[in-house]
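To start, I am sharing the structure in question, which I have written as structure tokens.
Right after this comes subunit A.
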Amino acid sequence: MQTEPQPSAVTTSELVIVADRLTTGYYREPVLQEISFAVPRGALVGVIGPNGAGKSTLFRAIVGLLKPWQGRVLVGGRPARPSPDIAYIPQIHTVDWAFPVTVWDVVMMGRYPRLGLLRRPGARDRELAERALEQVRMQDFREKPIGALSGGQRQRVFLARALAEEPSILLFDEPVSGVDAPTQHFIFELLEQLCAEGRTALVASHDLSCVAQRFSQVLLLNRRMFGFGPPERVFTEELLNQTFDTHLLLLRYGDRVIVVESPEDGTSAC
Partner candidate 1 sequence: MPKGVQRPMARESWMAERLRCSYLLALVVAVLLAACSRTAPPPREASPATTPAAGNQVRVVVSLPVFISLVEAVGGDRVRVSSLVPAGTDPHTYQPTPRDAQALAEADVVFVNGLGLEGWLGDLITAAGSGAPVVELAEGLQTIPEEPHQGTPETTPGQSTPQGEHTHEHGAGNPHLWLDPDYAIEYVRRIAQSLEEVDSGGASTYQTNAERYIAEIQAFDAWAKGQVQRIPPARRKLVTFHDAFPYFAEHYGLELVGVIVLSPGREPSPQELAQLVDLIRQQGVPAIFTEPQFNPKLAETLARETGVKVLELYSDTPPTGEDYIGMMRRNVEHVVEGLE
Partner candidate 2 sequence: MLVELLLEPLRYGFLLRGLAAAVLIGVICAVIGTYVVLKGFAFIGDALAHIAFTGIVVAFLAGFVFYLGALMAAVAAGLGIGLIQRRVGLRTDTAIGILFSGIFALGIVLMSVGIKTYTVDLFSYVFGDILSVRPSDLLVILGLGGLVLVLIGLLYKELLFVNFDPVAAEATGLPAGALQLFLLTLLSITVVASVQAVGVVLVVAMLVTPSATAYLLTDRFHRMTLLGAGFGALSAVIGFYLSYFLNVPSGGTIVLVASALFALVAVLSPRRGQLRLLVRG
């Protein structure tokens, strides 16, 4: 893990992720069309859009699991491909929580890709896993089976696994859905700290009421891109309504913006 703070990295505009007219999808159906944006190092980017907007698809393209049909995605200047340098934290429901593994086992998995075939984890790997657990404040849960954890604890463990991987880019898919408010704030504080240290994080969310203000940049996505930029510029009633294709209510309290979706959407406000 890179522990030395790199404030210079945040200020320079080194672009770590560049999407250039990206179109991709599954089978013959394009999910994303003509997506173009550039993420500088150290950014904390919110990828905001309704369910089915293609947020996970975008992450898969950035990780290199989906090839662009048109356009391209560059990560660190090169075409995206799977690598331990990018940690992808999928939505927690994609994982079988009945699996007989403990918190420690899961965090340790973050070290596997760095180890290579046939090598067993050593002292340094255990040290890194231990530090990752401490960073997410889960060190007391290391022997717990993951099936016994709450939603928020599961997200923390996933984050710890990603940290143990020592990535420079984190892709976090829906970290706040089904998670209690204190954990949401804890996760975002940690992400802000990681970004301040020079890592780059992309966070997907369909729920923008609580976390919207914490991003340095926001990508509004619903199969097409509806906006990209700092939240104060992108979170306009017009863009949000275009993105969510529904009537949203923006409430401003001083410098805070609260967005309320129409109730039949079932999206929870915090």
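How were these candidates chosen? In short, all candidates are chains of the complex that A comes from, given by their letters.
Before moving on, here are some points about what is shown:
Everything below uses one rule, namely that a residue touches a chain if its C-beta (ideal position, glycine included) is under 8 Å from a C-beta of that chain, and two chains touch if they have at least 3 such contacts; residues count from 1.
In this text the structure is predicted, and so the values were computed from the model without any measurement.
Any copy counted, the candidate of 1 or 2 that touches subunit A in this complex is 2. Residues 60, 63-65, 81-84, 86-90, 94-102, 105-106, 109, 112-113, 115, 117-118, 120-121, 145, 147, 158, 161, 165, 171 of subunit A are the ones that touch candidate 2 when the two sit in their complex.
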